[in-house]
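Just passing along the structure, written as structure tokens.
A protein chain is absent from this complex, but the other protein chains hold their places.
Chains here go by letter, A, B and C, matching the order in which they are written, and residues are numbered from 1 within each.
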């Protein structure tokens, strides 16, 4: 039962893969393997047993559909997955697997591994956008154009100033994503977050698991999830800044304005009824994402007041919302990277619109502001 | 690239099927076939040509993944789908297919067909919930229990009164869903919503298409989408009322309270770390849905100010959000139906907690209120 | 400590008055008076005592600032207000006042009285908008103009068709507001919603209070609040439809388009830096409202899963959000009524833009669709 038509229009295949079943299962087994290795290194389980667990994690496969059915029934993925893992083991390894861990340890660590990978993908595309815009901003830094406020002609600006603002908006947003993504933490607390059952080696084991999986070591954080909300907000702000750029380009691309438009690409932005149209398809993706992201952030914020040692509802609401934010960000950043890299700028139209406004050509300190913004971009 | 683990925990396979690729393609081809039939009936295309189109719609198949790639590039599903349909045709049928229609006609009509089917599914499960609750409310209509306000013991209520409120909340919500679902309208306006190209038979053709597909006939409504937002709100209110019921049951199921708990079902509500636990897994699904639904409604409301004859961003944001609302509603309603049908009520605990409050047993007019609410339920 | 600058730009003085302190206190005392009258009529308190309470409610005054301080401390307005009322009474009237009622009865009934008045105000302005638009739609029903989809020139439409869609959007939204506003219910349940303390005359007393205050009689609904959410959604949809109209007019008013603009009014839409500008100030109010309303609806929806007999947090979040929705709706509807009533339409620009699109003048069935929408408007 495929879902391509419901999700593909607004995300990328690469980001979709980050949140697809194969990644979830792979990360979950990577967690169990890392846990076994760490517990062996700290003397909590034997190295022989750990090796058996690691090997089982490496070789076992699970049918996502069947696993999902059981997970839905159990209320958590870890129960059926660990059961399968134990089925693949024998002797001491059966009880040693997943030792000291709980379902939430698996789920949260998987989510953080996805968040780290997803953030990197988004940052790469935000960089593509920003680099392309920097070039355009520099090129048009002193080109007079009519500035518009409240959708009305106002005073002249430089065309590059508008672009430089898009660039800085994206740069600042990327900086926030980078900052929050660097805090993707391992979760290892056990059933109630006390690390009982880890023979007083919990902190050391958590640190080893974190290092193994490329995450940050941390105390358990089961029902204390401000950093997830902060990452979600950072992603949504990036989507918003891409949306601002898309809003402007879609306005500039209006037939009556014509100052810029999306690149012409075969098969892109057509109409099933009007062969002559070139629709701003990239802007459409970005604006749609900018309308959807805020509600997803509000979901994650709404879920923060989680009950005691593990929330009922708030916690479970978070994962799908965070995934959707990344899916949207990827679609938007990729679409706007294509737009930025191929943006067609019509300098004749720019000049014509400015002349029509009969307001002169004084662009004030536009060029200096562009230079200052570019300096920050490079810095 | 499957997504079972990301979506299955919070929805049902039946609702997932409503929004899966096969349904989208099937509905889109049903629209094209209905359009051809209607245009033939109104003399706009020949009946022979219409029959060829209908037959092609019936027999053609399309790979969802490939279609989704092209749709993502084109910005709309109809472009690659109609291209495939035309490839399957010859002669006059090639241009007659999709005549007078535009991409949005296909997309919106498909969405309305999904909304109608999805609403029916949700209503069926809301009825299951309500019927089970009515029985419980009647049974416990006069049983004194401690009432709690602001999470503190207050005065006695009847246990059935609390249940009757859940029932009425669900009933009233279902009534709103039913009301809005009955307005699922056909979309047929053509490129700019004027029904140009339909030889002045547009209204009649639209009426025929609507009747064929089981939708309501209507003037084109491309950028006027209040009814979609109203349906979304109705669904979210239903999710909220199920959430209220889940909140209460999860509070009643606390070990220190123990007045009610979810039915025991093999494989359900366990813990990967604590074999003795019985988690309120149904409530978890419902509460999680109640946290996620509001943001999705806000997305659809945010998208309402759509530009001129077809919105850029707002329109495209709506479909996925509406689908998610239905997916959540299905998961929540099904989970709470199971809970309602098997709810374990511990009358000894109810009595013990009431006695501990030392506040007497005067339940006022509880029984009469329950009777009034039950009368409305049956009415 | 006044708040004019924080609230006035986006609402009307009339709506502000509906939610101001004087109205709250007035409605709360009206509730207490109506309750006393009803209890006397049902023989629960003496008519002499009731008359004393009614008279005290009529004559007493309370300093809003001091009352608010005490209410903030107590967690509810009714505690300090009823204390003041009792201070103004003597003998049996002291205990007879507020008999059988609880703080939530006061708060919810006040909210419903405000909602009813506020809805009527909004409906009046929505009617103003709709009536003005109907006239314009009829006038321009057959005037060819370029239709735009995805912000690109598409095919011709009639200028009146676009306006007719605004009108129908507003009409349909008003219909929903009217429907939900007609359900504004009295709240009378007592401490735990059982109507204990009303001598088994609770239902009759509630019916009398409702009739006295112009509300609908109902069973208590303390933690079952779907109808509040439904009213909030209806208001937000109206705001969204006004936002759609504002979006279009602001686009049409762009200097490069120039097909329509807001009426020129002294002191309106100026610029502190550019004397030549005429800003779309009405559209600004409406678009701003359309951006703020969705989050308020999501707040009310988020609050639905309220705990047992009275929610902790969810209930208290609802009142301010509902008030803000009405404040926004009033500001938006009033602003767009002014815009609709004085909208300047430039037929020369319309013709010029259409000619520039080189796409002919076939407006299809535009006029017939306008006629159908107008018929519904009048029906």
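Simple rule for what comes next: a residue touches a chain if its C-beta (ideal position, glycine included) is under 8 Å from a C-beta of that chain, and two chains touch if they have at least 3 such contacts.
As the structure is a computational prediction, the values presented were derived from the model and not from experiment.
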Which displayed chains the hidden chain touches across the whole complex: A, B, C
Selected from C:25, C:121 or C:349 as touching the chain missing from the view: C:25
Identified contact with the non-displayed chain, of C:187, C:222, C:298 or C:353: C:298
Candidate in contact with the missing chain, chosen from C:44, C:77 or C:123: C:77
Hidden partner chain, residues of chain A it touches: 75, 104, 147-151, 154-158, 161-162, 165-166, 168-169, 172-173, 176, 190-198, 200, 202-203, 219-224, 226-227, 229-230, 233-234, 236-237, 240-241, 243-244, 246-248, 251, 287, 290-291, 293-295, 297-299, 301-302, 304-312, 362-366, 368-369, 372-373
Contact footprint on chain B, counting only the chain that is left out: 148-155, 250-251, 253-257, 271, 273-274, 276-280, 284, 294-295, 298, 302, 353, 356-357, 359
Touching residues on chain C - with respect to the absent chain: 1-10, 13, 16-17, 19-22, 24-25, 64-65, 67-79, 82, 98, 101-103, 106, 190-191, 243, 246, 250, 265, 267-274, 279-281, 283-292, 294-299, 302-303, 312-314, 316-317, 319-321, 323
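Keep this in mind: only the chains that are shown with their structure count from here on.
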Relative orientation of copies chain B and chain C, as a Cα rotation angle in degrees, nearest 5: 180
Closest chain to global C-alpha mean, per-chain Cα centroids: B
Chain centre separation (chain B, chain C; CA means) in Å: 27
Per-residue overlap in chain A, given as positions that touch at least 2 other chains: 250, 271, 273-274, 279-280, 284, 294-295, 298, 302
